[in-house]
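Following: one structure in structure tokens, then a few remarks.
All protein chains but one are shown at their positions in the complex.
Take a look at chain A:
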Amino acid sequence: MFLSVSNLTKSYNTGIITHVLKGVNLEMKRGQIGVILGPSGSGKSTLMNIIGGVDSADSGTVEVDGERITGLNDKQLVEYRRESVGFVFQFYNLVPNLTVAENIEVVSNISRNPLQTDEVLSAVGLFNKKNRFPRELSGGEQQRVSIARAIVKNPKLLLCDEPTGALDLETSRGVLSLLQKVNTQFGTTILMITHNSAIAGMAHAVFRMRDGEIAEVRQNSELIQAERIEW
């Protein structure tokens, strides 16, 4: 398995102990698109953060492409994030005073074998806007930049946290179809979290989370094209 999560637990102590993940198990093959569905507070983001190496687990293991993430120290986690993972956020998190191209260079600057910025920009359809600042772009365009930034390092795993959460239907379709294109064109494994179950149709694997546990796992034999998604 490309991604394998087993018996993952995580709790926070804020005066009261909150068990966010209660023994999560999850598996995904290389090149798949996975979607984690679930309501707010179900533990989706915590799971994704641990897989992305930005948070640590209390117990259990996470393996990505044969590398055990949960055993890595802080320095090794930095290297893991640097080389293997791409992030796409709900609110894009672009650096406001860098141009589109420069936002992509933020990541290509530290990657060992990055793709060409112009190539990635062309792939996301923003080559002619590479000198614009994020404020001068629409929400959909900003999310495209965010995707371009995530894929420029050609990551093994692309983690998307509610990538369409701040967008309207039409723009969301554009962003989702771009993710589908990245998946097919670059063979990137994508794990997406969302509370929008309509997106599940475009994923190979769907994980429904409830109260810190995987309540349901579904494999789609036929995938819906992003342009045809409705909600």
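By definition in this document, contacts are C-beta pairs under 8 Å (C-beta built on N, C-alpha and C of every residue); 3 or more make two chains touch, one makes a residue touch a chain; residues count from 1.
One rule holds for everything that comes next: contacts and distances are computed from a predicted model.
Chemist: Quick one: find the hidden chain's UniProt protein name among "FtsX-like permease family protein", "Nitrate ABC transporter ATPases C and D", "ATP synthase subunit c" or "HTH luxR-type domain-containing protein".
Modeler: "FtsX-like permease family protein"
Chemist: Taking the entire complex into account, which one of A:Ile33, A:Ala57 or A:Val107 touches the absent chain?
Modeler: Reading the full complex, the residue touching the unseen chain is A:Val107.
Chemist: Have a look at A:Asn49, A:Asn154 or A:Asn220 and name the one touching the chain we're not showing.
Modeler: Of the listed residues, the one touching the omitted chain is A:Asn49.
Chemist: Which candidate, A:Leu72, A:Leu98 or A:Ala198, sits in contact with the chain we can't see?
Modeler: Answering carefully, the residue with contact to the hidden chain is A:Leu98.
Chemist: Determine and list the chain A residues touching the chain excluded from the picture.
Modeler: Touch set of chain A with respect to the missing chain: 45, 49, 52, 54-55, 75, 78-83, 85, 87, 89, 91-98, 101-102, 105-110, 131, 133-136, 142, 161.
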